[in-house]
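Following this message is one structure expressed as structure tokens.
Apart from one protein chain that is not included, each protein chain of the complex appears where it belongs.
This part shows chain A:
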Amino acid sequence: MANTSDTIEGAAVEAGTVDRPTPRRFGFGRVGRAPNLIGFILPFLILSLWQIAAARAWVDPVFLPAPLTVVTAFWKMATKQHLARDFVASITIVGQAFIYGSVVAVALGIAAGLSRKVEQFFGPTFDTIRHIPGIAWLPLIVLWLGIGAPAKVLVIAKSVFFPVFLNTLQGIRSVEKNYIELAKVLTLTRWQLVRKVILPAAMPSIMVSLRYAAGLAWALVVVAEGLSGLEGLGFLIFRAQGLLLTDQLLVCMVIIGLVGFAIDRSMYVAQKRVLKWKQGYDG
């Protein structure tokens, strides 16, 4: 990726050209720039306010333990209990659900995008299933598969499936007609058309939905684990509430937030990398 920049920036247009090349940034260089500290101001303020509130005893510690208590609780959970195991349990479910859901969604989305027949075949069924929330599916699926991971994987995969499927379909359907015409002029075969024109054209829309779905999957695992099962961050958070272990509850919340943040950022980097040909507004 980086090698494109040295070949191009050094090049000049041949003699007699009026078009002037404008030096531009290449690739996804912007992702790698120095971290901007402005984003840390607000978390710092919130943390300070929390500390002050706890120190001045504005709130009963049962409802809002001090930040330090939460850190201690984290240490205790990580060393004396099985926080790591629960964390891995949640991540595994999300990872599997995301991969199954999005692979099937992209595959079926492409099929439906390329063929009206396929779209019409699945359309009514999908549009109905889509409107039953994943969480509403959970009780039935748990009856079938038990309270273990498979039921959650299935339910979350379903929630991942729909946004990705619909965006893949939409992305394919909104490929510019001009490009199809060009493919015809260049005598591309159907397979070449799909691979070289239709899929890349649909990629921005697919990538956006994958990023959204990844975040959604992470949020849903917490709910699913809270509703059924005996491990995972979702289970811990509801157990902590029941036992009034507010410090543990906060530990789980912070972890969920940070992991969600990390997932979103990595999806963003992946998106930038895949769509490096796309020129967007960078702020």
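In this section, a contact is a pair of C-beta atoms (placed from the backbone, for glycine too) under 8 Å apart; a residue touches a chain by one contact, two chains touch by 3 or more; residues count from 1.
Simple rule for what comes next: contacts and distances are computed from a predicted model.
The chain absent from the displayed complex carries the UniProt protein name "Sulfonate transport system ATP-binding protein", chosen from "Helicase Helix-turn-helix domain-containing protein", "Nitrite/sulfite reductase", "Sulfonate transport system ATP-binding protein" or "RNA polymerase sigma factor". Contact with the omitted chain, checked across A:48, A:115, A:174 or A:189, is made by A:189.
Residues of chain A that touch the chain left out of the display are 4, 7-8, 10-14, 16-22, 24, 26, 178-179, 181-182, 184-189, 192, 196-197, 200-201, 203, 276-279.
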